[in-house]
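Accompanying notes for the structure given below.
Missing here is one protein chain; the remaining ones are kept as they sit in the complex.
As written, the chains take the letters A, B and C, and residue 1 is the first residue of each chain.
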Amino acid sequence: MISFIAQRIAKAIIVLLALVVLNFFLIRMAPGDPAVVMAGEAGAGDQLFIVQLREKFGLDQPLPVQLFLYVKGILSLDLGFSFRQQMPVSTLILQRLPATLLLTGTAFAISLAFGILFGALAARFAGTWADTAITVAALIFYATPLFWVALMAILLFSVAMDWLPSFGYETVGAGYTGLTHVFDVAAHLILPATTIGLFFMATYARMTRASMLEVGRLDFVKTARAKGLSDTVIQRRHVLRNALLPVVTLAGLQAGTLVGGAVLTETVFAWPGIGRLMYEALLQRDYNLLLGVFVVCSAMVLAFNLITDLVYRSVDPRIEFAA
Amino acid sequence: MTVAIKNLKLALPPGGDRAYAVDDVSFELSAGKILCVVGESGSGKSMCAHALMGLLPETVTPESGEIRFEGKNVLALSPTEWLALRGRDIAMVFQEPMTALNPLMRIGDQIAEMFEAHGLLTPKERRQKALALIREVGLPDPERAVRAYPHQLSGGQRQRAMIAMALALEPAVLVADEPTTALDVTTQAQILKLIRDLQRRRNMAVMFITHDFGVVAEIADRVVVLQHGKVVEQGTADDVLLRAQHPYTRALLAAVPTLQPPQRVSLLDRSKAVEVIGLGKTYVSGGGWFRSERRVQAAKEVSFDIFRGETLGLVGESGSGKSSVARLVMRLIEPDAGTVRIGDVDLTKIGGKALREQRRRIQMVFQDPFASLNPRRKVGHIITDGPIAHGVDPAAARKRAGELLSLVGLNAGAMERFPHEFSGGQRQRIGIARALALDPEILVADEAVSALDVSVQAQVLDLLEDLKARLGLSMLFITHDLRVAAQICDRIAVMQHGTIVELKSASLLFAAPEHAYTRELLSAVPGQTSSSKAA
Amino acid sequence: MRQVWRVLLRNPGGMIGIAILIVAVTVALIGPLLFPTSPWRMVQRPFLPPFTLAGFPLGTDALGRDVMAGIIYGARVSLLVGLISTLASLAVGIPLGAVAGYFGGRIDDALMRFTEFFQTVPSFALAIVLVAIMQPSIVSIVSAIAIVSWPPVARLVRGEVLSLRTREYVQAAVVTGQTNWWIIWREILPNALSPVIVLASLMVATAILLESSLSFLGLGDPNLMSWGYMVGAGRTVIRQAWWITVFPGIAILVSVLALNLIGEGLNDALNPRLAKGGR
Partner (left out) sequence: EGPKPGGVVNAVIQPEPPSLMMGLVQNGPTQMVAGNIYEGLLRYSPKLDPLPGLAETWSVSEDGRVYTFKLVKGVTWHDGKPFTSADVLFSIEFLKQTHARARGNLVQLDKVEAPDESTVVFTLKQPFGPFIGIFEVGSLPMIPKHIYEGTNFKTNPANNTPVGTGPFMFKEWQKGSFIRLVKNPNYHVKGKPNIDEIYWNVIPDAAARSVAYETGKVDVLPGGSVENFDVPRLSKLKNTCVTGAGWEFFSPHSWLWLNNRSGPTANKKFRQALMFAIDRNMAKDVVWNGLGKVATGPSGSAIKYYTSAVPKYDYDPAKAKALLKEAGYNGEKVRMLPLPYGETWQRWAEMVRQNLQDVGINVEMIATDVPGWNQKVSEWDYDIAFTYLYQYGDPALGVGRNYVSSQIAKGSPFNNVEGYSNSEIDKLFADGAVAFPDSAREEIYAKAQKILVEDVPVAWMLELQFPTITRCSVKNLITTGIGVNDGFRDAWIEK
């Protein structure tokens, strides 16, 4: 078990390093020079200004040297310095990470719980109107663009009904503490989390349903029926557990990418997360910050993959940790 | 009389093989008696069993008739009434022990669930009962077995667990749908004995489904013979096996090979077609930076010769390495050691183009008639692909393919059809035609008839025998069925744990087995007493 | 294939999907002939509400351009983006997966690491960066979508090939002396295609969504009228002119839905495991 984890971590590190190198070049291929961007923002840019900036960021060094310095930094867990924000990248990311984790974690939990619930219900009552309703709803949510859901949700729940706040992480300036603060954040969380959650909920519901129907055709289910177990027990104990394995795998794969994929939602809802940080860094050619976010997101994906594997292995006795 | 099935008619959905899965079937099960239901694949055996359990597929509906259990017509039961009946009064053992158990649940829990389903006992008592049952069916190391997951048990052990489960509530009726078909002969013998013993001890009525007359002879009190969903014959075991009335039953019985090998002339003075010397193969799986690997020695020091025109049989229980040897001989896998010599060519020393060219000299017939033909290629292509790859002109290849098809008993029109349009036996013939298309010197047949019904099996065996004689082929014939081996092989090699423990002429092997394992294997073949009666 | 059609047409979802898709494709093909004016042309007063003026059934946008014309021309772009990017990712994923699955060992290891690598980067983020780097244009958008969506194809094909490779008919091809490439091409790939077709139909849907998301962020091709562009352009005025976003949004939803329905229908028709359940 320990050696399994160690092996996976070693692999992950290699993948991460390869990723750093690739992204490094990829990002630098983009047209646009951070110094020029910043000069642009400053509303003036004589040559001296730009040369100063380039020197300061080390952009005057040859690319391989820049890469070497960057990789060296990464190896000592230093993600470098953000050009634009004049702060260590790790500080910036750590400021934003909790918000993203809260958002995607909530969305993920909601979507997994309800997705499986609805999927299981649909499979249990396959062919009935309940199944049809769930399936159609899932298909529609699956097919609706995320940003579109977000816009509609804001119009409906913030503007028309004024139930929920439409932007931000908390009520700015309210100075809530303790439980009121928790409730305040929760209220802000509802819309963005559901927006992300709906799509994934639909995914998991569809997958759970399909998987359950498939497992339902397997022989051991017949055995269970031959025992005289009631359908409910069979579905819950025998079918669902087996059917969840592929769902768990998929969910694990997605959990990681969710973190970096929340760009749209974070933008629309002004959620101070890491996806938006990435997008802004991209628009400002803030190389170090952008790379930093990518590294962190990828690390997150790898971590989730590892967790999924561990969960999978603990759920499925057939896979054993190689001794 | 415990169960009486009267004029049962089960309708199949439109577009099925036929209108009724089971048509006007009547038979009875009585306490303390084993009723064997026999018939070829698709004859409706399983449907009878499922109807009795109330587990018919949704698409199959009982149209008329009734199943009486203790006076009630169970076909009219409500779903909840079924729940009470299933498992408690009628229990079932399925064919495939691999898939019939929930892979994520411990064996003990799956047995205990039987009590839980009917609200009996406390959890603790259930566990104790489960342990007792596991003991009763003779699983080794019961404490461990209770906590084991299905994949940690062998096939026979799993089947014992299934039986323990079925027996948990001491049902009046046990339905067993081909419970031993997936098992080795030796294991099969043990399971048959177990069922027989338990049935006697508990005075159960057993409905035992099989297509193997050996098994029937071994355990049946009464026999029902099904064909195309209709009962063609039923009676006591002796009546059916020894005094069969219906031609179908007789044909089935006649197709069962005997254990007595026919007299054959020795071919040892001929030249060698294949020489196999010291083959060894160890499978290494897993392994990586930090992981230790799993090794299975599938063949060690395997040596034998096959003479021209000779059939060498390779027998042994599942996992003994038979297929591995076949694949080594075919160079489908790389050997770790040893040589395979065809004439003066050492197959293990060449590769790439040279190997491809030599391949035409040794061809293979595969086990599964469904899996061995590409479902998306027409039969004509399947047969001519090989010769064309070896440079034969396509038109000539097609002509030859037509001839080969008629040689194996199909007409040339078959070339334009796809494999799924043929029956299992016909497909196996196509597979043979494909192998012959390259005019090989040697044919390797790995379980070439195991997947076929007895009657079809007999036809294919005859065909092989005939072709071999006509074309002067040598053959490596792999089977786990000793009856088949007895019929077709000149000499037989017995494999155990990757080594050949005994190799001698067929008649000698059956008459005077030397190795302990060979003897065990021979004695496990079911139905020896009765079938000799029948013969 | 005929049987597949039959199963698909018996599936009500699949039927609806095909019907919608046929309408969409027809619109994409002949719509521009019926509406010859460019969808970019300002033809009426801005913010004309829908259903008020004959000839402009869906109203006009912030510049007075015909929303109906936009949707008709957008069908072409959106469907084409979906289709081409899917084909491109198939073109990468299938050979890669086939080679990895067939040859196994080190080749498989290397190729799968490569694939994993692409799966490790959050795909939407990667797509954004790629489009930004290459500058938004139809080519860069299609390539970006293809680059982020081939890994699942490769994995699927690899899995299929891995299991098909041990099939007896493949071994039969080996023993009759066929070459590796011939075996991959004639024996293995045709049999691995069913799940790929199912996946592909879903990928077209995903690609349309991806394109619209990119457009929403302003990373669309400004010379091509696509549904995503329309939603993105209309969203800032959604409060005074809902129709500018709602109609293209519905167009996206409906066509993605149709593709999903078709995918599901195909799955029922092509997936042998499910098909067996009917026997």
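Keep this in mind: a residue touches a chain if its C-beta (ideal position, glycine included) is under 8 Å from a C-beta of that chain, and two chains touch if they have at least 3 such contacts.
For clarity, every value in this text was computed on a predicted model and none was experimentally measured.
Undergrad: So there's a chain missing from this view; which of the remaining chains does it actually touch?
TA: A, C
Undergrad: Among A:Thr195, A:Ser211 or A:Thr267, which residue is in contact with the omitted chain in the full complex?
TA: Residue touching the chain left out of view: A:Thr267.
Undergrad: Check each of C:Gly31, C:Gly59 or C:Gly220 against the chain that is not shown and name the one that touches it.
TA: In the complete complex, the chain left out is touched by residue C:Gly220.
Undergrad: State which residues belonging to chain C touch the missing partner chain.
TA: 40-42, 46, 62-64, 132, 135-137, 218-223, 233, 235-240
Undergrad: For chain A, which residues reach the chain that was dropped from this view?
TA: With respect to the unshown chain, the touching residues of chain A are 30-34, 36-50, 56, 84-87, 92, 95-96, 99, 151, 154, 158-159, 162, 165-170, 172-173, 267-273, 276-277, 280, 282-285.
Going forward, only the chains that are shown with their structure count from here on.
Undergrad: Could you see whether B-C or A-C has the larger number of C-beta contact pairs?
TA: A-C
Undergrad: Which whole number of Å gives the spacing of the CA centres of chain A and chain B?
TA: 50
Undergrad: Any idea how many Å lie between the Cα centroids of chain B and chain C?
TA: Spacing between the chain centres: roughly 46 Å.
Undergrad: So which bits of chain C are touching at least two other chains?
TA: Residues: none.
Undergrad: Name, in rising order, each residue of chain B that touches chain A in their complex.
TA: Contacts found on chain B: 53, 55, 82-88, 91-92, 94, 96, 99-105, 113-114, 117-118, 149, 151-152, 162, 165-166, 286, 288-292.
Undergrad: State the interface residues of chain B toward chain C in the complex, per the touch definition above.
TA: Against chain C, the touching part of chain B is residues 16, 59, 330, 332, 356-357, 359-360, 362-364, 366-368, 371-377, 382, 385-386, 389-390, 431, 434, 437-438.
Undergrad: Mind pulling up the chain C residues that touch chain A in the complex?
TA: Residues in contact with chain A: 113, 116-117, 119-125, 128-130, 132-133, 135, 205, 209, 212-213, 216-217, 228, 231, 235, 238-239, 245, 249, 252-254, 256-257, 260-261, 273-274, 277.
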